[in-house]
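Here is the structure we will look at.
For this depiction, one protein chain was excluded, whereas all remaining protein chains were kept in their positions.
Chain lettering (A and B) follows the sequence in which the chains are written, and residue indices restart at 1 in each chain.
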Amino acid sequence: MADRPLYAGFDLGTSNSAAATFDGERTQVIRNAQGGAVTPSVVRLDKQGRVTVGQRARRLLDQDPENTATEFKRLMGTGKDLPFPAAGVTRKPEELSAEILKALRSDVADQSGVTVQRAVISVPALFELPQSAATSEAARLAGFERVELLQEPIASALAAGWRADDDGGGTWLVYDLGGGTFDASLLETRDGLLRVVAHDGDNFLGGRDLDWAITERLAARLADAGGVRLERRDPAHAAALRVLRAAAEDAKIELSRTAQAQVTLAQPLVVGGVELEVDLTLSRAEIEALTAPLIDRSLEVCLRLLAAGGLAPGRLTKIVLVGGPTLMPALRARVAARLEAPIAEGLDPMTLVAQGAALYAATAGLDGRAAPAARGSGKKVWLQYPPVSADLTPHVVGRFVGADPPARVTLARADGGWSGPPAAIGPDGGFVTMVSLVPRAASTFQIGAVDAAGATLDVEPPSFTIVQGLTIADPPLSRTIGVALANDHVQVYFERGAPLPSRRTFVHTTVETVAAGTADSVLRIPIVQGELEHAHLCRLVGTLELRGDSVDRTVPLGSKVELTIELDRAGCLTARAFLPAIDQVFEQVAHLLVPDAAPAALDAALADQRRHLSQMRTEAFRHGLTQVIEKLGTLESQLAQAERDIDAAHGGDADAAQKARRTLLEIDVALADADLARKWPELTDEARWAGVAAVSTVGAFGTDAERKLLDEVMAALDRAMTARDPAELGRQLRLLRRLTNAAYFRDPGAWERQFEMVASDLGSATDLPRAKQLVDDGNAAIAAGDTPRLRRIVNALWELMPVDAQERRKSFDSGVR
Amino acid sequence: MARLVGQVWLLIAFGRRHAWRARRDHRTGAFLAYTAVAAVGDVVALVWSLSLLWFLIGLGEWLPAMIATGLLAALMMRRVVIEHVTIPLGLFRVTHTLAELDRALGREPLGAARLAAARALAKAGLPATALPWWQSVQAARLGAFDVAAHAVLADGKDDRPGARALFESLALLREPAPQARELAAEWLALDDADAGRWQAIVDRGAAVARPGRGAHRRRAAIEADHTTNANGPAAASPRGAAATAGEMLWPATGLTFFLEGVAGRLLGRPDAPSQLGMWLRWLEAPRRRATWWLLQRALAAGTVTPPAPRPRPAPMAADGGGPLPHAIAVHTAALATPTAASLTMATTAWDAALTDAGWRTAIALRAITLGARADAASHAVDELRAQVISDVAHAMLAAGLPLPPDARETGILAAAAARARAELLARLELTLERIGGRVHERTPLAPIDEWRSFLAVRAAYTEAARQGGVELERLAFPHAHTELTAWTVWMWNDRGEHAISHGMTSWLYERALAVGDAQAIELHGKNAQLEPSAE
Partner (left out) sequence: MSDPHDAAERVADNPFFVLGLPPDAAARDVEREAQKLIGMLELGLAEAMTYATPLGPRPRTTERVRAAAAVLRDPRRRLVAELWAARGPAAVTGGPAAVTGGSDAGAAASPSPAGWVGALAIGGWGPRRHPRLQPRPDDDREGHT
């Protein structure tokens, strides 16, 4: 056994985790001490601080919920501490994940005899950097030497593809409904190589939501039966709801086999010291009706994904289902029907991801065994070859270490079926040759080396193994990473799908001065993740700060900054800014956590968006923009959803808070879009009116030069309108206004008219008594015909009028362009 | 006796003052004559002093003799001591104290002392321990001397661009500060000489306004320009514009005068000094040993004929393989050395290539072979076009090429020029908005950093206006006017930084004249007439 490699993969799930190994021939699902293929992601700390993990902890979840944590995966990267009152300690989500990983790792050791040092851990496709970094941290805490992360859908597809008998190419959809997240991925296999065409998903849709839907129905039925109305927003009801939810979950599992199920509670339902009588039954039809909207929501994501990939639903080769909830017969039928494609059979949706992760560990060459010490005494050779190859004839590159390398090497397959031509050794001790693999199996090759005289030499290592099968070349980056610029755009560094590890450098220019020796003079370079055009809508994942007190020379605005960002496969990001002007390097990246979502802040954001929405609706109706009105309608319903989640957040559900935050961000994106659609007609209207005013005013009071310039500006205005370029239109408009104003104030009556206008709007002045005084003075000046004095008064009045606070600092306060 | 001493003092002062003026006006003969007059005064004073000492020593009064010697040295040789002893030794505190003696005599403002101290501080290697002391001697408001002092410190930190920007900015400040200007003129000339920018040295020399002439005439010319031709005002040369800022921009010192001569001769200008003139200038300049070979070079330069015109290289041979490979080849070459000609060539090649049907059919077939989506081929062509436009626009911006006029035509060149123009404006707007935001929020920086921010904005504006021409400047000015006026007002009214606020205003006035914005001309013209209060 020790001779075979051992590749380990771990699926760190929201509600359940699993481990699998791959030895180069076949995958094996690791069973835990209780004999289960999956280990519940539940951790308990008792009074003595002892840790219980998995099935045993899950049983205690109902009895002692305070000291038992689950679903902490959804809080990964938030930096939130989870309390364990009995032990009197708090634990971070990554520490709890580490406990799960430790348990799985010891299960692997029990069954294979190897304590794995290197492994692959799967993460949801849409995990962002802070979440990925937290997962790597968990692995480090669990004692792993090195891990790589792999997106779950790729793992599932790899596992499904490895099992598939047909090697024909095709497009697959991986439908992964986990406990807390939904991922849909479109993958393509071609020549045995797996490629991710597109991902989509909903970070906050999962089996858990199905359970809540059922729980809420049960709660409603209890209320109808005259009991207490259980509310998620009420912390006092939390315990009772948890009991009810566990019952709902059990009923759901039972209903995948039967048509009718009795709701049985593990514990009595106690609300406010009164025990409630519960006598409820659920039918399969009822559950189907309850879960249908949620399933449809996932299907919408799938259809959107197919459209993005340019694929009609019927064109899919197969659908791979992953995750516990996909065991529901209703769900399987609905998905197959809507996407018009067959569902891959014979795959275990609970352990597929772990198997795929183990397979990928082989591709990445992450042998779980500790690196063997050099044993032999032969010529030492470094080898580079793909441990897993889709190609039947891959290259093998080698380089002999030390002086006088052999003259030639010959590679021969151990089964005797193939022997390669002798490869010459280059001047630097290197050689490149091809080998021939046995399809869909492991091939071991012996290295034969001869010196110039033809004598055989010992080589260390004497042989190596390559497995032929489905591979993925490089795990792609799931979300675009870039730098937020001061104009709220994003300079993309790594595009979604970019191979990792990767490194890029771009040159930026500062737009602010960093004053040497001034602590509060700070230039920020925000690093964001997401595909949206506007930086402030993307997720901020880190900030590089250039502080005034850390530079010994002032960095004037307009200075160059060479920024290099590096990203590895474990989700670790490093950034480095070099300022040539002062010859200084900055490397301190403030790594951010997923922003905390305080319920109060969410309330404020919700109210803000609601106001914005109603404002826009009024505007849209006024301008008769039907498209915009339609768009706003869908936003309304999303807002309602967000409100429900915020309610739950008030009840102490941190997870719902994150979900609400996400929804609000999405609404923000949609609002920005709608805003743009609304603003353009307004801007063009404005330009037309300004044009009319300019022609008459400049015509009457302008100089010849101004009239000539006006013609040019009007032409440029037309061009900007045809090109639909709001920035250019804005500029020309500003120039037009200045021209108009210059001409306007040559009219002797102009100041009087301005005075009347300002005086009529006196109510909004910032300093009313002074404004009133000025108006009196102004009237006197008009009576006296003193235009210069009137002009001074009007200017003074203008200064008292409030200025629209501009949204200047939107783009994470970025200091570069 | 006292009257006699006073007369000798006056003689020295007279000689020095006129020598300085002569040098400023490039009159070498007069300069030498006046220097001689001052020297006579110096000699008389020295003889007196020595005889006084002799007398005292003769009386055996050693103590008074020594006190008298100290006093004399401090009074007469103060300049020499500062220049040749305390500054080179980096004795910044002593330098400051000695230089402040001038103030005790009621002659010079304190700024000069700070400037001298800054030079000593730079020589001392800018010790961090000196920082509190340095802060303690700063004036409440920033003046021309302080700007120069900061430039000296920047130079001490080897921050040449920073030093250059600050020294050059003296041209915008009204305060006379002759020592600061002399220092700046020397530094700028040396820096230009170092980089081989001989033309810049000649230009700076020519920008010196002769008393009673130049400045007013130039301003009048610009205003006349503005009233007669609305399209032309931006044509007002930068040199003329700079002259509006002050009467004595770049005083000639011995060193700059010499370097100007060298530059003139190296460039083969008709107004370059003769052989004798060159020798005289060399004699007049300091550090004659270090400049000896430069003198030799300048003397030799006058005799050689200007270099023969470079042989015109053959136009690039058409690359085989059709219009697309050709366009790529020309494009690649143009990116390596972007000039107006090479970019025009590249865009013409692209215009031809992008309309060529041959390879477009091929790419459509390739798309089918690769199994791409139906629209992949046209998408690829669109992307190619977009990338080419972006490349050319970037090349124009990076090389600082003047943009072709905003022609109403299609084609890659026009599209790239439009893109580059929009980018220039957007960059400028972003910077202005940032400044505006800071002013609006009333977040102050140290005055010198405010000034450096302004200089950076001005540099960006000037560069954009140079590349984009008057059309672009007209679009950029209203925004700059709004944001920068608020800034100048804040600096003047609330923060009392009159010197730099005035500097900003006079620049805005000059730009308003250039774009012919009547309202802005009126506003800044009035504001520019406010005299910055002296320290």
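In the analysis below, contacts are C-beta pairs under 8 Å (C-beta built on N, C-alpha and C of every residue); 3 or more make two chains touch, one makes a residue touch a chain.
Every value quoted in this text rests on a predicted model; they were computed, and no experiment measured them.
Novice: Among B:G156, B:P444 or B:G525, which residue is in contact with the omitted chain in the full complex?
Specialist: In the full complex, the listed residue that touches the missing chain is B:G156.
Novice: Looking at A:R195, A:R221 or A:R644, which makes contact with the chain not pictured?
Specialist: Candidates A:R195, A:R221 or A:R644; residue touching the omitted chain: A:R195.
Novice: Thinking of the whole complex, not just what is shown, which of A:G49, A:G113 or A:G426 touches the missing chain?
Specialist: A:G426
Novice: Among B:V330, B:L472 or B:A520, choose the residue that contacts the chain missing from this document, as touch is defined above.
Specialist: Answer from the full complex: B:V330 touches the omitted chain.
Novice: Just to verify: which one of B:A252, B:A395, B:A414 or B:A528 makes contact with the chain not shown?
Specialist: B:A395
Novice: I need the residue numbers on subunit A that touch the omitted chain, in ascending order.
Specialist: These residues of subunit A touch the chain that is not shown: 190-191, 193, 195, 382, 384-386, 389-391, 393-399, 426-428, 430, 432, 473-474, 476, 485, 491, 497-499, 501-509, 562, 816-817.
Novice: Tell me which stretches of subunit B touch the chain missing from the display.
Specialist: Residues of subunit B in touch with the missing chain: 88, 90, 122-125, 155-158, 160, 186-187, 190-191, 193-199, 255, 266-267, 287, 290, 294, 301, 307, 310, 312-317, 319, 321, 324-326, 328-337, 339-342, 344-345, 359, 363, 366-367, 370-373, 376-377, 379-381, 383-384, 387, 390-391, 394-395, 397-398, 423, 426.
Heads up, the rule we're going with is that only the chains that are shown with their structure count from here on.
Novice: In angstrom, rounded to a whole number, how far apart do the mean CA points of subunit A and subunit B lie?
Specialist: Distance between chain centres: 49 Å.
Novice: Which subunit A residues qualify as touching subunit B in the complex?
Specialist: These residues of subunit A touch subunit B: 310, 486-487, 509, 511-513, 515, 518, 521, 552-554, 556-558, 581-582, 703-706, 708-709, 712, 716, 719, 725, 727-728, 731-732, 734-735, 737-738, 741-742, 745, 803, 806, 808-809, 817.
Novice: Sort out for me which residues of subunit B touch subunit A in the complex.
Specialist: Residues of subunit B touching subunit A: 154, 157, 159, 161-162, 165, 229-231, 373-374, 406, 408, 422, 425-427, 430-431, 433-434, 436-438, 440, 445-446, 448-449, 452-453, 455-457, 459-460, 471, 474-475, 478-479, 516-520.
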